[in-house]
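Read the structure below first, then the notes.
Note that one protein chain is taken out, while the other chains of the complex remain in position.
Chains: A, B and C, in written order; residue numbering restarts at 1 for each.
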């Protein structure tokens, strides 16, 4: 098995599915790059090169460069999805959702329900998320809570290359609209990734390590932050279970609840802003359905309630890190010790 | 003091502030109604007549009808707000936010932070929310979680006429962008409303009743559902505290926490979809900061994870009601009895 | 483009069906039999039918909040539509969509739309499917004068030209977006010229209550789309006979204007022309009227009698799988 980066794994998934299924198309800004220019076509393969090479293999009929008009990109994908294609639309940075949100949440997400179950809308919206690139307030956001809030959407947030490939193939084959969020700061993370196609079902968490003392739920890039914290904690004799739900909608509630039933403590790590967030979502789930097992407060480690700043030191302070996760774990465990003292 | 409906209270607030401050303008679709037509101007005053009469008093320079282009409406309001006006923009139904969300969350909400504190963006976006009108999936949503998630926005959701007037005057005088959500199903609810101008500060909850057994947090129309449930429960000897936060951002955390410290039980009632919602937000707050006081699971009473259906019986089943709130209260109290049994 | 007698009768039947449907829906709505609010298409029949007479089942249309006419013209079941508008089980969308969300993908009807400007990008998407899958289909985006200003419409038009797809934009300029007149809300003054400036042939039918004028202009646009695989547009100047929604007292329209509208009734004009030219007899049209009336009556009976959806359906069909 070869080592592949998340970037390569995503490319791989797209390539394999486009080979397998002629109705899969790619549409977005500069997904090839160079249309109409005086130089070469396939100049970019997306701003960060993720779709590089697909244009060469599949041509302009299936790797479709567009104007900078996201409502039309997403709307065209949605319209194509209900009429026979299986489009993968690229919404470059998820921060741009604001110019096309209607097509996502009022159109694609609601067709099936509004039409009484008579529509299938098999489309994927790939988009880059996350801070860490010194790209400031409009190019660094983690907006998965907004999509997770909306019924009809599925939301996928891979944390590693293996998952990225399997989840994206699943997303493409899935008959519902899927928001597929790639964290741009971990594109180069490598993993063992099989060459052939495989799928990972939605709503099945990945349990990265098991420990009796505390449950840490984290997604996307935050999984790595959580694992760092878990290692530090282990060194101090505190054993954490780390759960990567991989998809926020659907959510593998059982894995989270079962773990908290055992550990009695929950910390959620989420790069997004704190209010009405995925972090609060998991907390509320547990505060209801695993309440009896809880031995300490549920701690959330998130970005502050502020936009993403540009200055590097501020941005670094903005993003949750292992030290903060560790502190959160210690805080909830302290409550138990206090109680039993 | 006269009885006034929420509709009249909103109209009143607009009128008083427009009289007081010549920089306050109203802009939106058919806020007057009739522009360019062969009949009378001021034909509508908004689709539900809320801004009726303002055109007559303030004229076309301050009550501005627009084309059906929400990004331009909100963007114009935001641009006007940073350059000397104090616009009140009308986004008819909050469901339409998807066609203009960028101007709300990436522009207006972020100016001050991105510009290092050098901008003031005193604008209000008034919009109708909520189910119950048999208007189906694209005209019935409760989308306050999406706004509450975004730093830089304030989110106001009045439940009665007195609050509507005071909160709207505060919103207009406020120097930050405010999302002001009027529940269309309670426009005709009447209350004692003073004729003169007054303000209600943001972030201060209204405690409608106090009881020792359980804390019920509810907003907008759900406040009335919660009060109904509280009355039923009182008849059965269960005393509930009912808290209406009035604004979800900022949130009066203290009032909620203090109450739960006393009651030990929390139920949140929210008309929105359940995931990453205001309901989970309040639950997470309490599961962290009032954990030690909790004596039973936190129960959320929300709409299901589905779009709003058209059929009347389905829509009625969709909206949280007093029976569900009562059941939720009984469920969390049962946990205590179980524990103490 | 001479229409056969059968085609003329078919066109009349469709227009008459739309009219009867809308008048009845309006009446039932005022009576309180229909939940929510409805936007009626009465007065604009020549537009939907003049366009859809050129379409087959595999062609696509995207519609608007004022969508009943498009549905009927495209061939959706009138009974299933009525049941849907009543919010009952067995409706075209199981009672979950209602008037503003009627859709019938099997009939190439991509859906009414509660969002002004929501439809055009979707219709371009169906045109892309047609091109990619080489189905030979075309895709029509119906939109109003108000919607023509919406950014999504501009984007869809440009996208259709760039992607070189067989999409036709049909702008039903009924003079108003809600209570605001086109002379105010459309800065350009001329929707067709603005549409043409996006890079496609755009024709204006000044008298859009004349079925034949619409039919011919739409024919040219659709032929262009089918033969060249490229977008085109038609603006149809027409008028709604009623208010924006049932119950709208329309103070923004003068009596004169409303009288003028009544005079230009597309059904009356159609009847006059085809009977005047001896193409179809008045008796035959009367017979159509009777059949239509019976159809609508049956539909209403069925809708009124239909049960509400089972309450369990509240949470079904949010996803294909979840």
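Just so we're on the same page, contacts are C-beta pairs under 8 Å (C-beta built on N, C-alpha and C of every residue); 3 or more make two chains touch, one makes a residue touch a chain.
All of these numbers come straight from a predicted model, not from anything done at the bench.
Touch with the chain that is not drawn comes from one residue among B:69, B:206 or B:302, which is B:69. Listed residues A:107, A:138, A:247 or A:277: the one in touch with the omitted chain is A:138. Contact with the omitted chain, checked across B:175, B:195, B:254 or B:337, is made by B:175. Touching the chain that is not shown, out of B:33, B:79 or B:211: B:79 (per the contact rule at the top). Residues of chain B that touch the chain left out of the display are 23, 25, 61-62, 64, 66-67, 69, 71-85, 87, 102-103, 106-107, 111-120, 151-152, 154, 174-176, 203, 250. For chain A, the list of residues touching the undisplayed chain reads 29-30, 33-41, 43-44, 47, 65-69, 71-72, 95-96, 98-99, 133-139, 304-307, 309-314, 317-318.
The set of chain C residues touching the chain not shown comprises 149-155, 157-162, 184-190, 193-194, 196-200.
Definition applied: only the chains that are shown with their structure count from here on.
Taken together, the touching pairs cover every possible pairing of the chains. Chain centres here are Cα averages; for chain A and chain C they lie 40 Å apart.
Distance from the chain A centre to the chain B centre is 30 Å, each centre being the mean of its Cα atoms. If each chain is reduced to the centroid of its CA atoms, chain B and chain C end up 36 Å from each other.
For chain B, residues touching at least two other chains, in rising order: 71, 95-96, 98-99, 136-138, 304-307, 309.
Across the assembly, chain C contributes 93, 95-97, 101, 113-115, 151-152, 318 as residues in contact with two or more other chains.
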